[in-house]
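Of the protein chains in this complex, all but one are displayed in their positions.
In order of appearance the chains are A, B and C, and numbering begins at 1 in each one.
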Amino acid sequence: MDQAWLIPAIPAAAFAILLIFGPYLPRKGDWLAIAAIGASFILVFPVLADLLDQADGTTYVAGEKAWEWISFDLAGVGEKFEIEIGFYVDPITIVMLAVVTLVALMVQVYSIAYMKGDSRYGWYFTVMSLFAASMLLLVLSNNLLLLYAGWEAVGFCSFLLIGFWWEKRSAAEAAKKAFITTRIGDVGLLIGIIMLWLEGPNTFNIQEIITFAEEGGYDNTYLTGAVLLMFMGALGKSGQFPLHVWLPDAMEGPTPVSALIHAATMVVAGVYLVARMLPLFEVADPIALDVVLVVGLTTVMISATMGLAATDIKRVIAYSTLNSLGLMFVALGSSAVAAAMLYLFVHGFFKALLFLGAGSVIHATKEQDMNRLGGLAAKMPITAAVFAIGTLAMIGIIPLSGFWAKDEVLVFAKEEQNIIVYLVLLSSLVITGLYMTRLFVRTFLFAPREQAAYDHAHEGGLLITVPLLILGLLATVGGFVVFDEVGEALGFPGGFAQFVFLNEAHEFEFHLDTAITSSVLAGGGAVAGWILWQNKAELAARIRDRFAPVSTLLSNRYYIDEIYQFVIDRIVLGLGSIIAWFDRVVVNDGGVDGSAKLGYFTGFEAKFLQTGRLPNYALAIVVGILVLSIAMLVTQV
Amino acid sequence: MSTSLEWGLLAPEFLLAGWAAFIILIDLFWGGLGKERLGWLAAIGVVAAGGLSLIWVNDAKQFGELADINDYTTLFRVLFTGIGATICILSARYVRDRLLNPGEYYALILLAIVGANGMAAAHELLTAYISLELLSFSLYALTAYAKFDLRSNEGGLKYMLLGAFSSAIFLYGIGLIYGTTGSTQYAVIGEVLSGDTSDIEWGMYLGLALMIGGLGFKVAAVPFHMYTPDAYEGAPIPITALISALAKAAGFAFFLKLFAVAFLPLIDDWRYFIAGLSVATMALGNLVAIQQRNVKRLLAYSSIGQVGYLLLGIAALSQDAASALVLHMIGYVVTNLAAFTCVILYYNWTGKEEIEEYKGLAERAPYVALCLTIALFSLAGMPLFAGFATKFILFQAAADQDLLWLAAVAAFFSFVSLYYYLILIREMYLGEPEEKTRFQTPWLEYTALTVLIAGVFLIGLYPKPVFNVVEDATATIFVSEELESGEDLVGVP
Amino acid sequence: MIPIDNFLVLSAILFSLGMYGVLVRRNAVLILMSVELMLQAVAINFVAFAVYLNPETFTGLIFGIFVIVIAAAEVGLALAIILRLFRNRQISNVDEADLMKW
Partner (left out) sequence: MEFVLLALIVIPLGVCPLFMLIPSQYPQLSRYLAALAGGALFALSLLVFVVYEFDGGSGLRYELQWDWMENIGFLRENGITFYLGVDGIGAPLVLLNGVVIFAAVFVSWNIANRTKDFFVLLFLLVAGVYGVFISQDLFFFFFWYEVAVLPMYLLIAVWGASSEFGTFTRTKEYGAMKLTLMLVGSSVLIWVAIFALFVEAGAGTFDMTVLREATLDEDFQKWVFPLFMVGFGVLAGMWPLHTWSPDGHVAAPTGVSMLHAGVLMKLGAFGILRIGMTLLPEGAEFWAPVLMALGVTGAVYGSVSALAQTDLKYMVGYSSVSHMGFVLMGLASMNEIGVNGAVLQMFAHGVMTALMFTSVGALYDQAHIRDMTQFGGIAKRMPRHSAFFAIAGLSSLGLPGLAGFVAEFHIFVGVFEAGYWWAGGLGILSAAITATYILRMLSRAYFGPLNEKWAGLKEMRIGEQFAAVILIAMILFMGLWPAPFIDRISETVEMIPGIMG
């Protein structure tokens, strides 16, 4: 357990070495980055083993290790203000570690081929290692401050990676947009952390705060406020409804980056935070969980609908990510941590798979727009097959991992929430089926729409296909971890839920009715999609023309971007220029220079007293004498 | 009235007067000596007189009832001879190039120093008045000395007539004080005024008011300052320096001694009037200075501003305030002479005195520019230089006598004064001179300048030795204060 | 004996006459004459005080003499300057002598 700190340390060391000696290493040091993340991946297993064999009876004692970073004792109060660097491992951490390290390894191996020949090849791997290190730090940290530090560092790496090709104006703008939006979210997170520290037990340690809250330490409304503010941070990072605008634009970055950051790891940090802090959400006012639920739902619906209209394949997958994240938050909204973590675990694999598949398509055809692709299955059989697995997993077809995770979410949603929520989720299943099949059909099947792209199409080399296959395997097999038998076989105390909820036993039962309804709806959506978009997709075109206003609304992403831009331009920048003008004219010219001019002109007037004529001078003397003597006589005598 | 007078005590004055006559004769009979060397000769005489006055260091003698020769007088004798020597050296080249009959010029300077010494030494109103008139007359003559220069003529006329007018007023004041207290001795006046003065109030206060007016003129306090800019601008530059240094220093020496010994009992009556004068002087002096375009007029108004600070010392009259005042006066005199040396040098080279014409002085004479900058910063009260330490001590002494508001006003106007000094500094360093040639360096003036700047740095960085000397000097005029407790006045100053 | 007040009133009147003269007159010489008038008023004052208040000491009288001496010296110097002014600019009106102002 106590070598858990090595996991983030190795990539961090790799980052430091690459930063300084990167350009001089052979192959710009990409092997060093991969070796580092590989080592971290391997290290996860001994930590897991430690965690498992510590299991005394049903509960697992979570390991913790901390060093002092800042500490000084507070005068008068007698306590010490302490900030420490500490690591805390428990099942949720293990799930996150597994997903992050594995997907990062796959992506970095994939990137060797994808990024070959890029002018800043070394810099790419340097930032990748920094990203891995900060993500692992975020996941492992035992106190809120270190979590916040990892959180910001991850945001900064996403800024660097989205803006990797900063020569492109759009990439630079996208990077800036991403970082600012997440920063706005983080304002809430920081205030939340400080509020928790303020009324709490004078420490940032998460476990102590949770126990303090569970003993009723915080008063209710105060805790709700703090928790909702922290949720605001999660909103920013995981691209939920109000702050989701940056994720679609984040596709400007290289595709492996999108695969790693905008599918499997960074965007789920918000989910991890809420999962970690869920006891606080439960102690606080129920409104908190309802807010999480509502936000999740709106994101699900918005992203699903927008997916229908987008033509760029990476953007469609990005919307599917938003869709999945929405689902995870719905699960958390109904305080189903196991379901959320399961979906996160599984989603990591098949979403990375979809992105990498899209990547290999782009890598081969240099083309991202669906309307110019089509019929690539013949040219790229492996990618097509693996992409099919990913699409079906996303839709949630029976044997694949997506189905089991989505079902868990549906089950908990049905039990915990009212019927409307359940119906909305079911409708989202249909739409997901529609737009995912549209994606697959438009890119891989039927006649190619543009010959040039089709000719260029070729299967990627081993470095591309091997990661795809591994992820494809995990996407198919991953779901079965839910069953207890499979869990025991692998040495776990039981199924996935059992593992996540260490102390309370959570048996996995298979709810036949939800399974059937979800499969029917999902399958129906897929078939409908096939029918609509086969051959020349005339049927889809006719429908689009009939509902023209709706499709334009969707393709413009509900004009949310434009509204935000309007708000920023008018209010924020406007206010800025008004204040700048105010500062220059009123405070500076009026106030400061004004008083100086006042002094200058009194002097100017006084100057003319000096007329140069002697009698006036004599008059001044006489006046002086008179005033002096009269005043003297009047006051003294 | 002991009639036996120790004439030896006035040796420095006799030497000066004799030397003045000697200078005139030399100029008359031995033309070959040349105007420049005549200046040096005069300077030697003055220095000799200064050296002579050191005989009476920490000695307390009395020249009849008229004057007393003690540390106070010695300090001021040395100060005045110092000023005189510097002025003689500085005016050597100026007189050679621009003035006729230098003999009388230097003689008048020497006589002015005699007058100044008399004012500091006087212990009695009549002697003080006569020395005051001697000083003033020589300055009137020197101001109008450039016969064919219209401005010098006009300046001299204004200075003369207004001077006569105000000395008449001053005399009327003395008359009233003499009438009411029955004597012209400071100590006796002090004693009478500390007694009950119910019946003689009218005459006394009117006399006091008139004397403050007259003295106000001599030190150029505000309502009476009108002549200063014209006199400064009109007079030949070395004489402007002389007026700004000698007239002010002698005026305050007399002002301080008179008020410390004679009028101290009435301090609560006249304190707030002097404070009022001080505020008016600082305000007008600094504000109008901002508008000036001619360097001489600028320095005139700056010296009016400085007088405001010195009046502050008088308003807060106590032993500490008096020594702080004298220290600030020494700092001011040294800094002012340094500034005027630079102005004289530039005038000798180029004949210019407008601020715009100081463009690019830093290119052409970097050392002179640096010294002028140091002097100006010291006048503004910036640290490292004399102005900061002396102003700090003076204002703190005033604050100690619970005149904090006055110290605050003074601090404010000291800041206002920084503006017009910066204007001059800006011209020197930022402007571009017409031609880039370096001026040839007159070694004598440079050494005088270096000595003065060293003085500015000394008082700025470590004023303790100078302050000790000043402390002993002011102790003598405040002896009567300690004695008040019970013993009657022995009449020993 | 005539009470001292008469003398004081006399000198006060003379003094204010002189002061008025200085303020009103424009000719330099006349200004000088008014100043001399003021000085004589002061001399009267001194002599009056000397005789009436402490006749045995001569301070007041000596003062009176010195005032006269200084007044004389003053006239000498002032006339010289006024003469120079007249010779240079042919004016004696003080208001015209305002080369230096502001």
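The working rule: a contact is a pair of C-beta atoms (placed from the backbone, for glycine too) under 8 Å apart; a residue touches a chain by one contact, two chains touch by 3 or more.
Everything quoted here is computed from the prediction, not taken from an experiment.
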{"item": "Touching partners, among the displayed chains, of the absent chain", "value": "A, B"}
{"item": "Sole residue of B:I425, B:V456 or B:A473 that reaches the chain not shown, by the stated touch rule", "value": "B:I425"}
{"item": "Which of B:A48, B:A280, B:L384 or B:L458 contacts the chain that the document leaves out", "value": "B:L384"}
{"item": "Hidden partner chain, touching residue among A:L25, A:I191, A:L463 or A:A528", "value": "A:I191"}
{"item": "Residues belonging to subunit A that touch the chain removed from view", "value": "68-79, 81, 145, 148-150, 152-153, 156, 159, 163, 166-169, 171-173, 175-176, 179-180, 183-184, 186-187, 190-191, 194-195, 197-198, 572-573, 575-577, 579-580, 583-584, 587-588, 591-593, 596"}
{"item": "Chain not shown, touching residues in subunit B", "value": "319-320, 323-324, 377, 382-384, 388, 392-393, 395-397, 399-400, 402, 404, 407-408, 411-412, 414-415, 418-419, 422, 425-426, 429-430, 462-464, 467-468, 471"}
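The rule is simple: only the chains that are shown with their structure count from here on.
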{"item": "Touch-based graph of the chains, sorted into line, ring, star, complete or other", "value": "complete"}
{"item": "Whole-Å separation of chain centres (CA-atom averages), subunit A against subunit B", "value": "79"}
{"item": "Of all residues in subunit B, the ones touching two or more other chains", "value": "157-158, 161, 165, 169, 229-230, 291"}
{"item": "Sequence positions of subunit A contacting 2 or more other chains", "value": "607, 610, 612, 614, 618"}
{"item": "Complex interface listing, subunit A residues touching subunit C", "value": "607-608, 610-615, 618-619, 622"}
{"item": "Residue ranges of subunit C in contact with subunit B within the complex", "value": "8, 11, 15, 18, 22, 28, 31-32, 35, 38-39, 41-42, 45-46, 48-49, 53-54, 57, 59-60, 62-63, 66-67, 70, 73-74, 77-78, 81-82, 84-85, 88-89, 94, 97-102"}
{"item": "Of subunit B, residues touching subunit C in the complex", "value": "1, 126, 129-130, 133, 137, 140-141, 144, 147-148, 150-151, 153-158, 160-161, 164-165, 167-169, 171-172, 174-176, 178-179, 182-184, 229-230, 233-234, 291"}
